[in-house]
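Heads up, one of the protein chains got dropped from this complex, but the rest are sitting where they should.
For clarity, chains are labelled A, B and C in written order, and residue numbers in each chain start from 1.
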Amino acid sequence: MSYAMEKLREEKVFKDPVHRYIHVRDRVIWDLVGTKEFQRLRRIKQLGTTFLTFHGAEHSRFSHSLGVYEIVRRIVDDVFKGRQEWDESDRLLSLCAALLHDLGHGPFSHAFEKVFQFDHEYFTQAIIMGDTEVNQVLRLVSADFPKKVAEVIAKTSEKKLVISLISSQIDADRMDYLLRDAYFTGVSYGHFDMERILRVMRPKEDQVVFKKSGMHAVEDYIMSRYQMYWQVYFHPVSRSGEVILQKILHRAKELHEQFYHFKHEPKHFVTLFEGKPKLKDYLELDESVVLYYFHVWQEEDDPILKDLCYRFLNRHLFKYIEFDPATEYKKYMKLVTLFTDAGINPEYYLVLDSSSDLPYDFYRPGEEEERLPIQLSMSNGEIRELSRQSEIVEAISGKRRTDHKLYFPLDLLKDESTKKNEKRQIKELLGING
Amino acid sequence: MSYAMEKLREEKVFKDPVHRYIHVRDRVIWDLVGTKEFQRLRRIKQLGTTFLTFHGAEHSRFSHSLGVYEIVRRIVDDVFKGRQEWDESDRLLSLCAALLHDLGHGPFSHAFEKVFQFDHEYFTQAIIMGDTEVNQVLRLVSADFPKKVAEVIAKTSEKKLVISLISSQIDADRMDYLLRDAYFTGVSYGHFDMERILRVMRPKEDQVVFKKSGMHAVEDYIMSRYQMYWQVYFHPVSRSGEVILQKILHRAKELHEQFYHFKHEPKHFVTLFEGKPKLKDYLELDESVVLYYFHVWQEEDDPILKDLCYRFLNRHLFKYIEFDPATEYKKYMKLVTLFTDAGINPEYYLVLDSSSDLPYDFYRPGEEEERLPIQLSMSNGEIRELSRQSEIVEAISGKRRTDHKLYFPLDLLKDESTKKNEKRQIKELLGING
Amino acid sequence: MSYAMEKLREEKVFKDPVHRYIHVRDRVIWDLVGTKEFQRLRRIKQLGTTFLTFHGAEHSRFSHSLGVYEIVRRIVDDVFKGRQEWDESDRLLSLCAALLHDLGHGPFSHAFEKVFQFDHEYFTQAIIMGDTEVNQVLRLVSADFPKKVAEVIAKTSEKKLVISLISSQIDADRMDYLLRDAYFTGVSYGHFDMERILRVMRPKEDQVVFKKSGMHAVEDYIMSRYQMYWQVYFHPVSRSGEVILQKILHRAKELHEQFYHFKHEPKHFVTLFEGKPKLKDYLELDESVVLYYFHVWQEEDDPILKDLCYRFLNRHLFKYIEFDPATEYKKYMKLVTLFTDAGINPEYYLVLDSSSDLPYDFYRPGEEEERLPIQLSMSNGEIRELSRQSEIVEAISGKRRTDHKLYFPLDLLKDESTKKNEKRQIKELLGING
Partner (left out) sequence: MSYAMEKLREEKVFKDPVHRYIHVRDRVIWDLVGTKEFQRLRRIKQLGTTFLTFHGAEHSRFSHSLGVYEIVRRIVDDVFKGRQEWDESDRLLSLCAALLHDLGHGPFSHAFEKVFQFDHEYFTQAIIMGDTEVNQVLRLVSADFPKKVAEVIAKTSEKKLVISLISSQIDADRMDYLLRDAYFTGVSYGHFDMERILRVMRPKEDQVVFKKSGMHAVEDYIMSRYQMYWQVYFHPVSRSGEVILQKILHRAKELHEQFYHFKHEPKHFVTLFEGKPKLKDYLELDESVVLYYFHVWQEEDDPILKDLCYRFLNRHLFKYIEFDPATEYKKYMKLVTLFTDAGINPEYYLVLDSSSDLPYDFYRPGEEEERLPIQLSMSNGEIRELSRQSEIVEAISGKRRTDHKLYFPLDLLKDESTKKNEKRQIKELLGING
């Protein structure tokens, strides 16, 4: 039998708190899970700094990746199988793309990508196509199979239907992370009837569509997504951790550029600092490595690096106020001056951070980020875009919500042993008593 | 107001998936949570290597410690308060001891304690009594408060009732970890009606007793405990990870003793290797530090250290068979010889590991580990030991169950490119085909 | 001690699947639960005919009433107690009003109220004020206590704050029924974080307000409510059962007015038929009595009564199509004629039924049904109406959604042994094949 078709002698299962069990029959999937690039995802948290607010959020990208695989497996094996518009030969491609879609994530991805200006999707491609265990397994299927998988993840594949399973406004990726993040944080948002949604999914030429009878479950999914964004993902305390993390990376890079002599050389970071990370170096990075450096950097001479690392590890976070950069620009400039006068470097200690989300959008061709709309399949065969059918979705459709916060170290401002006047002025401007 | 009595202006809550919310009103508790020794527990997994089998088990000792605190808080504030045999002045002592009971745990405690022969309880005492942020907070309550808390945790305090809240055969510690570990692993064992148990707890002179009407909930707890031990805690695959972990530590220590030249000096381990870990060094250790070393040790020259680290990080675990050391001793000795002949060091690659548990025991004075029995308070006022009342508990009471497994690297044995004959003999003895 | 203050020697608990336990310490509450008027609620389903669609929905108004009591108990004892704007002397009034608010419900209330044109709230008042066991218990508190409780339920009391606990757009009644109905039907809608909502409730002069920090939980509640209405309460199959039920009552009344000779005299219905139900008669009615009549009426000579009863008991329901009475009036009139021609009485067998809901509304003084808006208490002390703060609530606020369906017996139309032509014409008009 060909490797692509090979089944395990006995089905393997992973116990999973979200999907109860994750089922593996395909040898290819089993072998991919065993690669070191995939095992590395165990050492990368799914939610970065969210654990600083929701202490349960310590789950890894490893479990999320398995979850996305399981959802796609159920769709193709339990719902699509045997339907006319589904090509069974796309099954393995779908499963592999689902399992590997997050493979390029590094530790604390958002901060790293922002500071070092790269995209984890670049590394996902690189791992799949490069000299890796994952690539070796995929090549056993066929010489061009790694490329096919990579194209689905990159959304450049011509297999639009397969792409829509893992990247659309309602896909296996989003469904798994909403349910999983809700479970581990313990919030009561984030629940929706995934089983119902799966049952009403139907393959169409270039996109998954949803039988109209499942519209309310889809509405519920969109509301869950909205709540999770504002309640969990954009939680201002987690963002404070994120801000500090970025500033640590920023400072370390700056020090490196200034030929600062580290007591503990940032060997694992050098190529990142220099803007040309190699795949091999990138794969060395995981959260234990990053945290180790933060740990030893608490002993560095540079007061900023040392302080920020201490803050991150011991959760001495920045405080925040609401702040509108458009209307309060002058106040911001004034604060920059006062921070400088007070001896607190505003580049690291006065940080404006914004979050923004669009809960659902219909199709706006030509706009910056084209989003495929969710399509309903009506009982008469017609296809209708969701917001034309659902009043509640129409009501929120296309409405971007943005939130700005200004972060600063309240503890330093409260210490009036030095620069009392400046600090008092700062606190007054920030609207803080005492 | 005294610091001991100080309340936060507004109650703080932690969202917790197990107890829904964890409530903090006391300034002392809030300050203890903020210490760096307590925050360090975020970087230590509650279940060590269990995540290798149950991928959800990535939760930390930080969340467990908060959970134990919350259970004790409910007992003292919702159940004991106002009862004659409860001394309200023991409240804060109970809460602090609950919160801090696991403070001395290090990364992968069991393996470290076994290899380096120390007890985490020693460090719990040291942190509470030593030069630490925790000690500073506790001393604000009163000069002898650290000592009081330490004595409750060490079970040497004369406050027997307070001790029994956190260390007995049914206590807040066990209740939290059973529920929590069940939640994060996703298994369906481990659930019992904690709310019912809390409601029937009654303070007695030197021990918590349980109203007879709650006996079935207590039975259910004991069964849950039994199932969790054998289904989760002693899972043979997690034990395989544990075995490899021990062997890594063992090897690194041995190399250090042999003046091996590490490419990456094990600075953080030196005092452990030399048998005299200091508090300050111990507090530097967390799982990110340990994993960092395992990471870089994959580059060492020593083939054993390098291989074991690779195995641990990439989950290339040992396989196992059932093995009775009492009756199969000769076979074991034979295997040792054959492993040596095959060039596979049996000290590191042929490991016998045993698990053993006693689900419940009545009181056997004078025996090695005296266990306080669970006492029921009958409606007529009489106190009866649980196993005298519950047939199901009587049936399993005092019955120790032990399980032995022999671990080995199947992959090396399957590689017949060298020492084919020896490896075939080994596989035959182990009862393995191919 | 006064009866009002009397506590049970030992707290009583009811095991409840929604709130885990319902706690009773007050003698008054315990005695009210034991009255026969309250026990009668065990024989009245919470969701009328919904069980025909969701077979789990067999729970009674008894359990819902206990649930509402428990929620109010938690609010007043755990959240309001000790706050300045809360008058502790309103506690018992609040608990009693919560427990008794649905007391006047009869079997299948909606159908009965519609056909016989009365309001269950009339009977709630009558039971509380009349010659009943409930009245006897309440009078033990004080002579005017029954009146006070009745006024809160009737919303005529001057205790606006107490009223808002059980009758507002977010109250204990709605919170319990959403959670309870979701639990028993098994749908995944209807969950929201009640515990969070309770924690942010604050007593104000004449209304409960909600701390702004809980706004998202309130949003989630409103979305749950919206989903439950359209997914469960207005489910077209349950409405089909409702339609048949109304037609049974309608037919029996008509027959009674025509001096039809029932084989089984509808003794229990006579005063209802004649438009002057007495309290004593009304209290005799419960679902077992009503179903008994339906049961024996299957043996009546009148073919319509007999058929409808058979349909209801054996779930031979009407089918339906979407139908807009405004634009399709002519078609409707045509159908009436054709039904008559086909020998199928359109009065009973061609039924237009509409459902309509307003998920949330801000205050519109002077409009038909003034609804108190939900008020948020901002951190600066300001009070803001919810839809001015929440974009998602603003988006759906005041938007009434209505749905019309036309019900008919498909089985009769498919039987072409008689009136083949007329039936074919009907089916064509209804858009039904075959």
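The rule is short, and it goes like this: contacts are C-beta pairs under 8 Å (C-beta built on N, C-alpha and C of every residue); 3 or more make two chains touch, one makes a residue touch a chain.
No experiment lies behind these values; they were computed from the predicted model shown.
For the chain left out of this panel, the touching residue among B:S188, B:S356 or B:T418 is B:S188.
Among the residues C:Y183, C:Y233 or C:Y260, only C:Y183 touches the chain that is left out of the figure. The residue touching the chain not shown here, chosen from C:E113, C:D206 or C:E287, is C:E287.
Per the touch definition above, the residue from B:D220, B:E254 or B:D324 contacting the chain not shown is B:D220. If you put the missing chain back, the residues of subunit C touching it would be 14-18, 20, 34, 36, 39, 42-43, 51, 54-56, 58-60, 62-63, 66, 183-187, 284, 286-292, 295, 313-315. Residues 13, 20-21, 195, 199 are the ones on subunit A that touch the missing chain.
Considering the complete assembly, subunit B touches the hidden chain via residues 187-189, 191-193, 196, 216-217, 219-220, 223, 226-227, 230-231, 391-392, 395-396, 399, 401.
Keep in mind that, in the parts below, only the chains that are shown with their structure count from here on.
Mean C-alpha positions place subunit B and subunit C at a centre distance of 52 Å. Note on chain placement: the centre of subunit A and the centre of subunit B lie 32 Å apart, centres being C-alpha means.
Counting partner chains per residue, subunit C shows two or more touched chains at no residue at all.
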